[in-house]
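What you see is the complex with one protein chain gone and the rest in place.
Chain lettering (A and B) follows the sequence in which the chains are written, and residue indices restart at 1 in each chain.
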Amino acid sequence: MKLIYEKSQAGRRGIGVPKPDLPVPEVPDELRRKEPPRLPELAEPEVLRHFTQLSTRNFGIDTGFYPLGSCTMKYNPRVNERVVGLPGFAALHPLVEDDAAQGALELEWELQEILREVTGLDAISLQPAAGSQGELTGLMLFRAYFADRGEDEQRRKIVIPDTAHGTNPASVTMAGYELTPVRTDARGNVDVDDLRAKVDEHTAGLMLTNPSTLGLFDENIEQIRDIFHGAGALMYYDGANLNAVCGISRPGDMGFDVVHINLHKTFSQPHGGGGPGGGPIAVRESLAPYLPVPVVTRDGATFRLDYDRPKSIGKVRAFSGPFGVFVRSYAFMRAYGPALREMSEVAVLNANYLLARLKEAYDLPYDRLCMHEFVLSARSLKREHGVTATDVAKRLMDYGFHPPTVYFPLVVPEALMIEPTESEARETLDAFAEAMLAIAREAAEEPETLKEAPHHRPVRRLDEVRATKQPVVRFRFDEHERPSGVGTHQLEAPKGA
Amino acid sequence: MAAESYPDDLLYHPEHDWARVDGDEAVLGITWHAQDALGELVHFEPPDVGATIGKDASYGEIESVKAVSDLISPLSGEVLEVNQKVVDAPETVNEDPYGDGWLVRIRLSDPSERDQLLDLAGYRKVLDEE
Partner (left out) sequence: MSFLSLTDADREAMLAAIGVSSIDELFRDVPAGVRFERELDVPPALTESELQRHLEELAAKNVVDEVCFLGAGIYDHYVPAVVDAVLQRGELLTAYTPYQPEMSQGVLQAIFEYQTAICELTGMDVSNASGYDGTTVAADACFVAKHATGRTRVVVTEATNPQVRQVVKTYAPGFGLEVVEVPHDGGTTDPDRVRAAAEGAAAVIFQQPNFFGCLEPAPDLAAAANDAGALPIAHVDPISLGVLEAPGAYGCALAIGEGQSAGNAMSYGGPHYGFLAARSDYIRRLPGRIVGETVDLEGKRGFVLTLQTREQHIRREKATSNITTNQTLLALAGLVHLSLLGPQGLAELGETCMALAGYARQSLADAGLEPLFPDKATFKEFAVRTGRDARLAVTAARAHGIYPGYPLGRDYPGLDDALLVAVTEKRTVGEIDRLVEALSR
C-alpha cells in the first residue's frame, strides 16, 4: 500500500486553523523557516481512510489470540478508553496548582495504595514511564541509598541471572554499575552455589524476575534473599511477570527492596503498537527518601504533590508520570477488586493447560508446572526436519494467531515463549494447541510450507538483511527508490476487517 | 556461503578466531563456525589503524541482523591495516572467511604468544565440545 506521502497532492488540507484578524509578529530573518517541511497534503476523509487501511494490516489483542511471552497481552477493557477521555482528565494541565487537580491526585494516591498492597512494600513513585525506566530509577535509588551510607564506591556490582530480560543489563550500565552474571541451574532456578560465590561486600544488589523468564517460580527465593541481605546488598524485582502472582505472593514478602510494576502488562494498558507504558516503582521504607519528585501525598482529605524531599534522586521524567496510563490501570484494578488473585490464578491455569497440551509435540527444557507462561523449544524440529522456531512462528500466522516470543530467553535454543494470559477462553486455547500440533506434523511432512510461511498475510517474509545493510528509515520523496510491486499493489482492495 | 572448512596452516583461539602469523605480523579473522553461528553479516566495526589490541580482549565487533559478537584477538599487537572490503561488504566473511574475509593485519608485540594458541587438532576439540 502507498505511503501517505505518496498520496499527497499540493494544495489539499485536512483541517483548518482559526485566523484571527490580528497582525503576525515578524520572525527575524535568520530564524525564519526557508523550506517548508514536506508533510502530507490530503483532505480529511483520505487521512482517515489511510490510517484505517493501515489498521487492517495490523493485528492486536482485539483481533485475536496474542500469546507473546513476557508481554502479557491481555484484554484492554473499552470502558478504560472512555474514562481516560473524560475532559476532567484529558484537559487537565499538569502544572495547575494542586487544588485544581484533586481528582487526579486522589486517583494517583488510590493507585499507589493498591500497588503497595499488591507488592507488599511501603512507598511508591508513579513517575517512571516504562518498566525499563523503573529499573534504571530503582538502580539510581540503590546508588543514593549506598552513597548515604558511604558505600557507593565500594558496592559497584549488580548480579543478574542469564535468563534476564536485556533491559536489566542495559539498565545496569546506564546507572553506572558493573554486571555480574549468574547461571541457571538444572531446574531452571538461579544457581545458588554460583550466586553465593559471586556476592560479597562489593555487591550492590540483585535484579531478578520471579517467576523468571522461563515462567518458573524460583524455589530458592528465601535462600537468595538471605544471601543478599546477609551481604548488606539490596534486591530489585523486575515486575514483568507480576501477572502470575497477584494476591498469591508479594515481592516485598519475598525480600525485594524495590519493585517496578509494568502497568501495561499486569494492569492492562493497551500497548499501542509499542507504547505507552507505565513503570511505577514500589520501595521499602528505607529507600523512600530517595524517590523521584514529586511524590503524591495526602493531608487529611486533600492531596498534594510533595517536591520538598532533600534526598531525592531528582526527576526521571516530567511531572508526576504518564497520568492517562494511571487512569486506565486504576479502572482495571477497580473492576477486579480483590479478585486480582483470580486473575493471576486463571492466567496460571491457562498457561499450564496449554503446556499440558503441547509438551509431547515440542521439547520442554524444564519439566515443571509453569506459572503464567512457559518456554518450549523447537530444537528437535530443527535437528530432525530443519524447521526453526521462526518457521513455527511464521506458520502460526497462517492459522490466524500472533506468534509467541521466539529466541528468548537466550538459555533455551530455538525458544518459543508462550503466555496466554487470563483473558482467553478454553476454546481459544484448544484452537491454538491444535494449530501448534498441526504445525509439528507439517514440520515432518511438508517442511517447505513452514519455511515459506506466512502465506496469507499482507506481506510475505521480509528481507531484514537488506533493511539493515542499506537502511532506508525515512521516505525520500523524489529520490525515493520504489521497490517492485508497489505499482500493482495499490490497485488491490484493502485486506482485513 | 562457503562450505565448512578449517585450514591447517592457521592458529586458532577458542573464541572461534584465527591468526595467520608471518614473522612479526599476523592477519586475523573469524572461523567458519563463528560466521555460521552469526548468520549473514551486515556490519563490521573495526578498530582504528594504529590502535593497540590485546590478546584475549575485544578489538572490534561484527554483527548480523539479530546478533552482535565481540571480536577476540588471539594475539597482542598494533593494528597496521583494516580490511576495507569487509567494512564495505561484511558478507565477504561469510563467503570466504579465511581469504578475502580477513579482518585486520597487526604487528605483534609479543610473538611468543603464538605458542598459547591452538592448532587445528586443538580447535577441532573445542568444536566437538560445543
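Just so it is clear, contacts are C-beta pairs under 8 Å (C-beta built on N, C-alpha and C of every residue); 3 or more make two chains touch, one makes a residue touch a chain.
Note that this is a predicted model, so its numbers are computed, not measured.
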Which displayed chains the hidden chain touches across the whole complex: A, B
Contact with the hidden chain (one of A:Asp253, A:Glu285, A:Glu434 or A:Glu448): A:Asp253
Residue among A:His271, A:Arg304 or A:His385 that touches the chain left out of view: A:His271
Contact set of chain B toward the excluded chain (per top definition): 43, 63-68
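One rule holds for everything that comes next: only the chains that are shown with their structure count from here on.
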Distance from chain B to chain A - Cα centre to Cα centre, in angstrom: 38
Interface residues, chain A side, partner chain B - complex: 407, 464-465, 468-469
Touching residues on chain B, where the partner in the complex is chain A: 40, 42-43, 65-66, 90
